[in-house]
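One protein chain omitted, others in place.
Here is subunit A:
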Amino acid sequence: MRRRKESNMATAMTGRGFIGSIYGLLQTRLPVLGGGPLQLSCLHTSSSLESKSWERRNLKVYPPQLPDEPRRPAEIHHSRRQIKYSKDKLWYLAKMIRGMSVDEAIAQLEFNDKKGAKIMKEVLLEAQEMAVKNHNVEYKSNLYVAESYSGKGKYLKRIRYHGRGMFGIMDKVYCHYFVKLVEGSPPRKEERTSLDQAKEYVQSLKSRTIIHSL
């Protein structure tokens, strides 16, 4: 059995390439190691490049709530793909608006000088409109930004010419922007003063248990 596997591996190595053979090796090894479908579910089954899972979160339907349950806040997921901007530069803006209410976020982005701010503002306005039209949100100002982050898009590669006939591969960067709006007022950020932090520190020192002492 082993010999056959090895010969298979050898043929695979010559055919596909080294990495492909390792993957094949892993595939044959994993079910042997673990226990069946539970362990296999940890593998990525859908390729992450074309699956738009963020948009699919908008299609989830919850069962009707009973009258005594607290009202479930509406969540709206929106994104824009392949923005011609750097993901690292967009991250700063995304981090800035996390936790803000929609109106505040839109106002901040409107008066920000970065290129990504204009795009993000459009995305937020679109999401707000979608919320009111499709997701049964009553007041469009009653939303806050729960999650907001940027992701890497598919880059185009070009040649950057250097001296002495050397060249480098230049990436034309693209990024995605994801935002999740939730109905309700923005959650209060707990403000901890330095005095509070100091008190906590002193308390942690006092509550130490000393072992092996007299």
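Assume a contact is a pair of C-beta atoms (placed from the backbone, for glycine too) under 8 Å apart; a residue touches a chain by one contact, two chains touch by 3 or more; residues count from 1.
FYI, contacts and distances are computed from a predicted model.
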Not-shown chain resolves in UniProt (candidates "Phospholipid-transporting ATPase", "NEDD8-activating enzyme E1 catalytic subunit", "Large ribosomal subunit protein mL45" or "GPI-anchor transamidase component GPAA1") to "Large ribosomal subunit protein mL45"
Listed in rising order, the subunit A residues that touch the chain left out are 59-65, 71-75, 103, 133-136, 138-142, 157-159, 164-165, 169-170
